[in-house]
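A protein chain is absent from this complex, but the other protein chains hold their places.
The block that comes next holds subunit A.
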Amino acid sequence: MATEFHNLQELRHSASLANKVFIQRDYSEGTTCRFQTKFPSELESRIERKLFEDTVKTLNNYYTEAEKIGGQSYLEGCLACSTAYLIFLCMETRYEKVLKKISKYIQEQNEKIFAPRGLLITDPIERGMRVIEISIYEDRGSSGSSSGSSSVSGSTAR
């Protein structure tokens, strides 16, 4: 395995690397967090459109849930205010709870759906909620793998 990593790394430097696709935010409904569900053409050969769209839609639903303004959020806000926000030393905000759910979901999706297809989704929170970064790994005949996690497809070039 170790030698394989080294080989991959060398290959990575000399040959063309994997690519990254960025799914941008969809601001058509205001400033709430939503990502565009438009299917990027680079993923056409990699993953079924429906799977991709389902993933993005689920993520959008999670974010909508986190930012929902309703009874529960008001209650939380008032409780927090009345305890001078000290309550958050003990308890998580609803937003943080949903973010944890999202991380788990992304991890699951990566394991079940994306990694087998040579793709990896990066949690949007790591990118400041600006984009969903999907790393595309190349199908390399010789090594059999596009580097798995370690590479980073630094380049946009391909």
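FYI, contacts are C-beta pairs under 8 Å (C-beta built on N, C-alpha and C of every residue); 3 or more make two chains touch, one makes a residue touch a chain; residues count from 1.
Here, contacts and distances are computed from a predicted model.
S.K.: Look at the options "Histidine-containing phosphotransfer protein", "RBR-type E3 ubiquitin transferase", "Acetyltransferase NSI" or "Palmitoyltransferase" and return the one that UniProt uses as the protein name of the missing chain.
M.R.: "Palmitoyltransferase"
S.K.: Tell me where the left-out chain touches subunit A, residue by residue.
M.R.: Touch with the absent chain occurs at residues 1-2, 4-6, 9, 12-17, 19-31, 35-36, 38-43, 66-69, 73-74, 76-78, 80-81, 84-85, 88, 93-96, 99-100, 103-104, 106-107, 110-111, 115-118, 120-123, 125-131, 133, 135, 137, 139, 141, 143-158.
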